[in-house]
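Here's a structure for you.
The other protein chains are all here in position, but one chain of the complex has been omitted.
Chain lettering (A and B) follows the sequence in which the chains are written, and residue indices restart at 1 in each chain.
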Amino acid sequence: MRGILSGAFLLQALRISVPYVLAALGGVASERSGVINIALEGMLLVGAFGAAVGALASGSALAGLGAGVLAGVALAALYGLAVIRWRADQIVCGVAATLLALGATRYFLKVFYNSTSNSPRIPSTDGLGWAILVGAALLAALAEAGLRRTAIGLRLRAVGEHPEAARSVGVRVAPLRWLGVLLSGALAGLGGVWLAFDQHGFVANMSAGRGFIALAAMILGGWRPLGALGACLLFGGAEALQLRLQSSGMGLGAGTVQALPYLITIVALAVRGRASVAPRALGT
Amino acid sequence: MTTAVELRGVVVRYGAVTAVRGVSLAVERGAIHAVVGENGAGKSTLMRALYGLVPLAAGEVRVKGEPMARPSPEAAIARGVGMVHQHFLLAEALTVAENVVLGREPRRRGLLDVAGAEAEVGALAEEHGLAVDPAAPVGALSVGERQRVEILKALYRGADVLILDEPTAVLSPPEVDDLFAMLRAHRDRGGTVILVTHKLDEVMAISERVTVLRRGEVVGDLPTRDATPEAIVRLMVGRDLAGPPERGAGPMGDVRLSVEGLTVRGSLDRVSLEVRGGEILGVAGVEGNGQTELCEAITGLRRADAGIVRLDGADVTRASPARRRALGLGHVPEDRHRRGLLLDLSLAENLLLGRLDEYTRFASILDRRRLAADAARLLERFDVRPADPAAPARSLSGGNQQKVVLARELSLRPRVLLAAQPTRGVDVGAIERIHAELDGVRRRGAGVLLISAELDELLALADRVAVLYRGRIVATLPRAEADRERLGGLMTGATAQQAAVQP
Partner (left out) sequence: MSRTRIGRIGDGSRKLDSGSRFEISRSVPVLLPPALALLVALAAASLLVVAYGQSPLHVYRLFLDGTWGNAYGIGQVLFKATPLVFTGLSVALAFHAGLFNVGAEGQLTLGAFATGLVGAALPPATPAAIALPLAVGAGFCAGAAAGAVPGALKAWRGAHEVIVTIMLNFVILAELSDLGKRFYDRESVHTAHVVAGATLARAGAFFPSLRGSALSGAALLAAATAIAVWWLLQRTAAGFRLRAVGLGAEAAATAGISVARQTVIAMALAGGVAGLVGANAVLGYKGYYEEGFAGGVGFMGIAVALLGRNHPGGIVAAALLFGTLSQGGLAINAVVPKEIVEVLQAVIILAVAVSSATVRRQAAQLATGARA
């Protein structure tokens, strides 16, 4: 078991956690305002694709970052249009937005790079990657403080708990929900940027369920930014551990470890039962 | 005196329905003005229009002499009008202070000034005699405290005109006294109160002027000192009320329902009662003193933490709701829309709900022809209008909906009928009908447990009246000894130490 808690292991756990953390924070932003977000998976994916396209087209990692975040925001805007402006069902539209991201990234992969599997390799982005890693932790703390200690944060929470109450004191609901949803697009998009940078390019369906893990982490963390951060680190640590054990020839089945975050979340939901801490007006 | 609020020819329409038809009304500054009317008379709609929550189809709202160009809550707040809603608009997960300052948050260095907000809300609460902890989450507060938070929200925004929509429906008598003291103090400081209610004793006790609405129109507007409760009722209803139904004494039978030591943590404390065949046992009490839990525990919709429920001697404490129904327990639930009916289904389907097995042939296939025929018969027998089995339940008036629930429950030929607030939100004609049906159940030898917040209803129908206060039965009085004063005292806990008179 030597080396399990080594620096390399911790670093690997952190690297695995970064997209989870960013997407989960996005989930918190959206869901605390009352909008369910199962489109996180799609936002991660378009973020990664945007980052690859931006970086390849401009040769600049920074442009890649910008393009990735913008792509996430664009998908979030489409989602917001459907569920905030037109009040369509949030779960159906979340599934659709993710399907759209899957199809569209593969379509444009073919159009831009004539490939069904991956983009060309993008140039080194190491410095920016580190910045994102540090940024993710800072963002979690910032989000926690922002929700509790700013007027906007209070209003966002109020809108997610009881929109009529907010409306009755002159707080407009839709702009705050837009804020939450667009923020979730930006954050999950940034998570996608990290993925593309970390793997030096875009691969079809490279989000591979990470958006749903982030959703699970957000629930496990009680819809609080720091709680979600903790859950993400837990999931990331478990995954890193699995990789370690696998390479050392021992360990549980890979599938079981993959399933672990989801199983933990199901158990947590079952234990927590009806005393849920979910925002009251979620999904309305 | 000057006018605080004036409505001129206000019309409000909901689709094809005109809820308010040309109402004009002037509320003087420094007065408490009561607006009364039956359910559906348009009181609440009128207030929502005044506060800008529903658009005006015609007419004008003037606040302090100036017309409001485009009524909206924001505009109302800006003119010093605040509304305390009948259904509280509070986020339970947020604290009292957060709920109060929402939308007008005190800030310090760009951040939310949490300590400042709590201090300010605390000071405001103290100044107006509204005891509540500013740092407590609203979810942890009692109903009375939540109402204080609602009032604080209005006061925090500088409201001097307070609109209160049925504020006492959810309060215990001492809480009502506190509220009225607070409102009087507000008036004495020059503030204005518009009190929407249907309780005439409150109108007589606190208001200077009263406006009576019926079917969306003003049918009376007079100084309270010139009014009598009887005169106001006549205006509200449009005719004199018939007296309570004539009672023939039925034979008193065996114990049908017996409840022993029923306990639901936090709501019911060792409640025991017995209902015999041929009697109506009334349960009086201010709402929120355990009535809902009592119903749910007896019908099996909620598990009791302790105690025994027996139907005709059989222990059903652990039986499912379906089993209890099969043993002859009928239930008219207090919340017609949520618990009584499936509003999107037809009347026939609603009448069948819970009796499915009687209408299945083999393999659970429904006999729809017989079902429709029986439904039509029931609708006719209970005088439901329209008597159309295919009509969706949603399309009926409150009274007719309640008749459908009653028809369903009585068609089970129950040995015990549990009726909770059976005439709430029901028009006067239907009330008489429902009372007659309940008495009919008694007369054919079944037992009735009647839970009601209306003392008049209990005094008219019940053989004995039990009083529920803070989850306990504090007394059970025979009808001869029950009167408004005595029951009122018991309901407040004021005379709880008096020995309970058990049968």
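Observations
Heads up, the rule we're going with is that contacts are C-beta pairs under 8 Å (C-beta built on N, C-alpha and C of every residue); 3 or more make two chains touch, one makes a residue touch a chain.
Predicted model only: the values in this text are computed from it and were never measured.
Among A:Ile16, A:Leu215 or A:Ala240, only A:Leu215 touches the chain that is left out of the view.
Contact with the undisplayed chain is limited, among B:Pro137, B:Gly253 or B:Pro321, to B:Pro321. Check A:Ala8, A:Ala141 or A:Leu269 against the missing chain and you find that the one touching it is A:Leu269. Residue-wise, the contact with the chain that is not shown comes from B:Ala375, picked out of B:Ala93, B:Ala375 or B:Val428.
If you put the missing chain back, the residues of chain A touching it would be 38, 78, 82, 86-89, 91-93, 95-97, 99-100, 102-104, 106-107, 109-111, 209, 212, 215-216, 219, 253-256, 258-259, 262-263, 265-266, 269-274, 276, 278. On the side of chain B, touch with the chain left out of the figure occurs at residues 13-17, 48, 53-55, 299, 301, 320-322, 324-326, 331, 333, 335, 338-349, 352-354, 356-357, 359-360, 363-366, 368-369, 371-373, 375-376, 389-390, 394, 408.
Going forward, only the chains that are shown with their structure count from here on.
Residues 148-151, 153-155, 157-158, 161-162, 164-171, 279-280 of chain A are the ones touching chain B in the complex.
Of all the residues in chain B, the ones that touch chain A in their complex are 53, 73-74, 77, 83, 85, 89-94, 98-99, 101-105, 107, 110-112, 114, 153, 157.
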